[in-house]
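With one protein chain held back, the other chains of the complex are shown just where they sit.
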Amino acid sequence: MKRRANTFVAGIGSWLATQAVALAEQRFPPPDFESGYKLPITQTPAPRAEWLAWLDVVVLLAALGFACHLIFRRRSRPGLVGLSLFSLVYFGFYRKGCICAIGAVQNVTLALCDRSYALPLTVLVFALAPIVLSLVVGRAFCAAVCPHGALQDLVLIKPSKVPAWLEHGLGIVPYLYLGAGLLFAATGSAFLVCRYDPFVPLFRLSGSFWMLTAGAAFVALGMFVGRPYCRFLCPYGALLRVGATLARWRLASAEALANFVAELIDDRQHHGVPVPSAEEETKLPERH
Amino acid sequence: MKNPSAGSRITRRRWLRQGVRHAAVLGLAGSAVIQNRRQARAADNTAPNPFAYDVSRLEKTDPKLVRFAETRRFHCPQPDPRRLTLGPDGNLFVAARDAVAVLDPTGTLVRELTFAGPARCVAVAADGTTFVGLRDHVELFDAGGQRIAAWDSPGRKAWLTGLAVGDQGDLFAADSGNRLVWRYNRSGKVLGRLGEKNPQRDIAGFILPSPYLDVAWHKDGLLRVNNPGRHRVEVYTRDGDLELTWGKASMGIDGFCGCCNPIAVALMPDGRYVTCEKGLPRVKIYREHGDFDCVVAGPELFPQNARIGAGEEAADGARAALDAAVDAHGRVFVLDTITGDIRLMEPKA
Partner (left out) sequence: METKPANVPPLNRRQFLRSSLRVAAMTGVGAVMGRLAGRTATRGTVWQIDPARCLRCGQCATECVLAQSAVKCVHTHAICGYCELCTSYFVPEPNALNTGAENQLCPTAAIRRKYVEDPYYEYTIDEDLCIGCGKCVEGCNRFGNGSLYLQIRHNHCLNCNECSIARVCAGDAIHRVPADHPYLLKTTVSH
């Protein structure tokens, strides 16, 4: 990856220079056609419309909000599954995994370190909205909006417990990957996270052999290990994990959730608020 | 609150120490990878291209066909040279970006004629009058380099790329834009239009995908004109009657390569043709009726011209061309428009 804005300016400049010189000397006329033949115009298919990028942002924010509603209000696991499916289809197969919050944080890093790089506003929102939300309510983005997590959730058929020593050891990898990704992005060298994302080739239904193999391997592993990419590789998840530890209202482990609910009941009793009955409590979202 | 799991024993000091170690490893690894990427990037430029347009076999000339050798080389002092011609005194006249450079046979600059725009072609009469073709009109200079006249443009589409002085003082101007040759008298009046498409006169017309129409006048009273799109040379009387055509399209040494060649034509004192081609830059000699004779200079002598013409360097390949002029002794001066070099090629002993 190059210093984009600088090379963009250089590229535009060199092209404009050649065109300016050429235009100044005028174009050598094409043949005179006696049959009335008209020269075809070069077709220029337009890129994706600008407003669709903002639509993606609106959908992201709406999905995040709806995820919070499903988690905290409705306590609905089927709702979260439905939202996950929608996210997989929209952000995964329709948008082909790009733009995503996981990669967008690299663009933000590059923009912070390179004054000549102009970051699109939509990318900034994509990168920061889930982080802001994680500081408030935890990893709602991971729960039902991230297409990577959604895919892994949907293929999980027989979850196995990962040994504690392995989980602890692999738990450092996302932080290392995050550090490497931000370092490479900050220096303008590469967008590592985008380059080595295992699921985006599956969403695109094309890619290099090794990346498609890696994606298939993660899907296969995800059938027996809950969310392996999220737990052991995702750099954005590492960032959100840090944010979630600071969250005001977060759902962590089932034990912590139970403690939280107990505190909530205790708090309500002390304030004279009626405590909901067992029937009014819906099933809690499963945690890994 | 979650209790620390048994056996983790992560203390603050240990966490910090591990963090610093990890950061150091990460920094070193990152630097190494960045450096490797730079080297790999440089190496990518030499990776074989499975879709290469391979004409390497055609860029080699059989040495037995080459009967000329370079004896001297000098450089045009002006950038972007396009055409050259010889004056009656043996000086070289080179039409370049904004000037015509006059060089003596050793390459020393004698004088310059300057213009507001590119000079595209030049011819010199026996009395020293210099005719310079700018894009759309002709200007005249006396033997001392003083401007005498500027003729009117023959039309909106005029694109002059070759000039030749006839034996009656008339000037033949090859107009690539209008696809014909203008015949002027000394005062700039148009006397005729040669080579224009005319089925009644059995003239097919010039095919010019690019502006490389050229003319050469011989003492036999006939005008030679290249027709690049038809891969041939045509011979006209001064009144525009087509006498002869010869040439064929071929990448081989005996034909004209590519889509539009030859791009320049000159004449030996004995009437043989000297032709220049682009794409596979080469200068060849054909006998009077178009039979291939020999090679003056093959693509081996113009590596940069060939590279830029092929677009192997990020430079404008459209200007990659050659031009030739012949003196009274049969020595051939070859202009390389990319390097600006002028090579003197003399027959081998």
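Letters A and B name the chains as they come in the text, with residue numbers starting at 1 for each one.
Methods note: a residue touches a chain if its C-beta (ideal position, glycine included) is under 8 Å from a C-beta of that chain, and two chains touch if they have at least 3 such contacts.
Since the model is a prediction, treat every value here as computed from it, not as a measurement.
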| item | value |
| --- | --- |
| Among A:Val58, A:Val89, A:Leu121 or A:Ala217, residue touching the chain not depicted | A:Leu121 |
| Full-complex contact with the absent chain, from A:Leu112, A:Ala164 or A:Ala216 | A:Leu112 |
| Residue among A:Val59, A:Val81, A:Cys98 or A:Val173 that touches the chain left out of view | A:Cys98 |
| Where the unshown chain meets subunit A, residue by residue | 1-2, 4-5, 7-8, 10-12, 14-15, 18-19, 21-23, 25-28, 30-31, 33-35, 37, 39-40, 42, 44-48, 50, 53, 96, 98-99, 103-104, 106-108, 111-112, 115, 117-122, 124, 128, 131-132, 135, 190-191, 194-195, 201, 204-208, 243, 245-248, 267, 270-272 |
| Interface with the unshown chain - residue positions in subunit B | 1, 41, 44-45, 47, 49-55, 58, 207-211, 229-231, 249-252, 257-260, 278-279, 309-312, 314, 316-319 |
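Keep this in mind: only the chains that are shown with their structure count from here on.
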| item | value |
| --- | --- |
| Centre-to-centre distance between subunit B and subunit A (centres being mean Cα positions), rounded to whole Å | 54 |
| For the subunit B and subunit A complex, residues of the former touching the latter | 1-2, 5, 7-8, 22-23, 26-27, 29-30, 33-34, 37, 118, 135, 157, 159, 176-177, 179, 207, 209-211, 316 |
| In the complex with subunit B, residue positions of subunit A that touch it | 18, 25-26, 28-29, 31-32, 164, 168, 172, 175-176, 179-180, 183-184, 187, 189-190, 252-253, 255-256, 259 |
